[in-house]
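Notes to accompany the following structure.
One chain of protein is taken out of this complex; the other chains stay put.
Presenting chain A:
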Amino acid sequence: MTQPETLLQVRNLKKYFPIRGGIFGKKVGDIKAVDNVSFTVNKGETLGIVGESGCGKSTTGRSILRLEEPTAGEVEFEDSLLNELNGEEMRRMRRKLQMVFQDPFASLNPRKTAGAIIEEPLTVHGIGEARERKEKVKELLQVVGLDAYHAERYPHQFSGGQRQRIGIARALAVRPKLVVADEPVSALDVSVQSQVLNLLEDLQEKFGLTYLFIAHDLSVVRHISDRVGVMYLGRMVELAERDTLYDNPLHPYTQALLSAVPVPNPDAERERIILTGDVPSPSDPPAGCAFHTRCPYVMDICREKRPEFQDQGDGHFVACHLMDE
C-alpha cells in the first residue's frame, strides 16, 4: 500500500465564542466550542466526525472553511495555511473547499430557481461563459440524479431529498477537492437517506472527492467513513480506522456512545452502558479530562490533568489516562 497523501491537516484548532455580560457588554468568559483539536484528512478518503449536540463537530467543520474565524491553530490544505490567507485569497481558495449543509430547507434561497442556485458558485468564481454555465448546470443536475428541466423550478417545489441533491450539485459545481458535509442526511427519511448516501459515494468515486463527514448518527458514519473521529465537549477523544473504532473502541465515552445506539435487531444481545447526567456546559468545562464527570472508570488524575491525544499504535488515537495504566 502506498503512503496516503495528506490533503488537510488541522493542528491545535481552537474556536472560542466570547460570552458578554453586564451593561457594557464586557467579555465575561468563553464558550470553548472547539478546544485544541488536531487531525489529518487523507486524499480521497472520508473522515467521519461524530459526537452529540454541542460537542463542536459542526464548528470544527465551519472553522476549517473559515465560515467561523478560528481563535487559534493552523489549518493546512495542500500547501497553504488557510488561516493565514487574506479575504480575497480565501475566497479563491473556496473553489477547492465546499460545504453541504444539514437543512435542505434553510440552505437554499427560496427566491432562486434550482438552476440559478447551482450556477451561482460558477459565476462567483468566474468559470465559463453564460451558455457554458447553463450546460454545466444541466450536467450537474443529471449527475445528482435530477432532470435538466428541474433547473427552472424553485426550492419549495422539491422534496427534502431532492433539495439535498441540489445542495450537493451546488457544492460540486466548482469541482472542489474537499467537501465538508455537515449532517447532510439528518433531516431525511430513512429511504431517502440511503439514496443520498449512495449518491455521495458514487460522486466520491467519480470525481475523486475527499469528504469530511460530520454527523451524529453512528450507523450512518460507519457506513460512509474510512476513518472516524469522536468528539466530546470541544475535544477529539478518539480517532481510528472505521472498523477498529467500532469493533474495539478504547475511550470510555466512545464505548458508552456505541452501546447506547438502538439497533434494529431485537435479537441483538448487547451490554448497555447508560451514562448518568448530562454533558457539562462548554462555558465551564470540567478541569482535567472533560469526560470525567460521567466516566465510569474515573481516576484521581482525570480530575486534574487533561489527557494527551496520543497514538496507541496503527493510527488509533485516544485521549484517556487509562491508556497509560
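By definition in this document, contacts are C-beta pairs under 8 Å (C-beta built on N, C-alpha and C of every residue); 3 or more make two chains touch, one makes a residue touch a chain; residues count from 1.
As a convention for this text, contacts and distances are computed from a predicted model.
Remark: of the listed names "Insulinase family protein", "Peptide ABC transporter ATP-binding protein", "Carbon-monoxide dehydrogenase small subunit" or "TonB-dependent receptor", the one matching the undisplayed chain in UniProt is "Peptide ABC transporter ATP-binding protein".
Listed residues A:P110, A:P266 or A:G313: the one in touch with the omitted chain is A:P266. Residue in contact with the omitted chain (choice from A:L7, A:L108 or A:V220): A:V220. Annotation: of A:R66, A:K177, A:R242 or A:H316, A:R242 touches the absent chain (contact as defined above). On the side of chain A, touch with the chain left out of the figure occurs at residues 52-53, 159, 161, 189-195, 197-198, 201, 216-220, 222-224, 242-243, 246, 256-268, 272, 274-276, 278-279.
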